[in-house]
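Rather than the whole complex, this shows some of its chains in their spots.
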Amino acid sequence: MKIRPLGDRVVIKKIEAEETTKSGIVLPGTAKEKPQEAEVVAVGPGGIVDGKEVKIGVKVGERVLFSKYAGNEVKIDGTEYTILRQDDILGIIE
Amino acid sequence: MKIRPLGDRVVIKKIEAEETTKSGIVLPGTAKEKPQEAEVVAVGPGGIVDGKEVKIGVKVGERVLFSKYAGNEVKIDGTEYTILRQDDILGIIE
Amino acid sequence: MKIRPLGDRVVIKKIEAEETTKSGIVLPGTAKEKPQEAEVVAVGPGGIVDGKEVKIGVKVGERVLFSKYAGNEVKIDGTEYTILRQDDILGIIE
C-alpha cells in the first residue's frame, strides 16, 4: 500500500524515534518548536495549490528537517509516516 | 438521491468505522489531527473557487486519506457521507 | 415582496423544520457543523465580488445542502428565508 500525496504535500518517514534524536541532530531544550529528521518517501506533483504555483524542491530519498508539530501522522503496513506541506520542511540534510 | 458538489468540494464515504481503523491504516494516539480513509463518491467541477483556479485531482472511486475533522457530514438514504474541500484530502491510497 | 441578492449571495428557503430533517437527509449527532436542505429562491448576479470573479453555479428551484449556521435569516410575507454566500452551499441534491 502506498500514499500518493496531492498538490504540495510530501510523505516523510521519521529517521529517529522522538526520544533518541541525539546521534546526529540534537534538539536543544528551548521553548521553540523543535525540528525533526526524516526521509522523503513520496512527493506531490506541485502545480497550482491554493491558487499559487508551487514547485516541489525535495526528492524521494532525501533527508530533511521538518517542524515536529506539522502535518498528519498515518501508519501504513506497520510503518508510521507524516504527510505535510512542503513549506513545513525547513531544509535538506546533506 | 445524489449530491452534486460545487466548486472544489468532494463527497466521500468513510471506509472504516471510527473505532476500527486498524486493519490497513493505523492512527497512532497522538495529539495530532488523525486522518481517515474514505472512498470518493462525487467531485465538484473545480474552476474558479474563491477567485482562484482549482483543478480537481481526485476521481470517483479512488481511496483517499482525509483530515478527520474536516468537512460536513450528511446521511443520504441511510448512508453517511462527508462533504469537504479537495484541499482537506491529504493523499490518494494506491 | 421579493429580495434581489447582491453579488455572490443566494436566497434559500429551508425544506424541513430544524427538528424533522430525518426523512431524506439525516444529520448525525456529532460535534461537526450540520448541513441543512433548502430550495434556492433567488440568486445574485455574481461578477466581481471582493475583487474576485464569482460565477453563480446554482439555479432558482434547485435543492441544495447548506451549512446550518451560515447566512442571515429574514421573514418576508410570513415565510422564512436565509440569505447566504454561494460558497456556503455545499452541493446540489439531485
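Letters A, B and C mark the chains as written, and numbering starts fresh at 1 in each.
The working rule: contacts are C-beta pairs under 8 Å (C-beta built on N, C-alpha and C of every residue); 3 or more make two chains touch, one makes a residue touch a chain.
The shown structure was predicted, so the numbers you read here are calculated from the model rather than taken from an experiment.
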Homo-oligomer size of the whole complex, from 3 visible chains: 7
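In the analysis below, only the chains that are shown with their structure count from here on.
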Pairwise touch network: line, ring, star, complete, or other: line
Cα superposition of chain B on its sequence copy chain C - rotation in ° rounded to nearest 5: 50
Rounded Å distance between chain A and chain C, as computed from the means of their C-alpha atoms: 40
Two or more partner chains touched - positions in chain A: none
Contact set on chain B toward chain C in their complex: 1-7, 9, 11, 42, 44-45, 47-48, 50-52, 69, 71-78, 80, 83
For the chain C and chain B complex, residues of the former touching the latter: 24-28, 30, 32-35, 50-55, 57-58, 65, 67, 86-87, 89-94
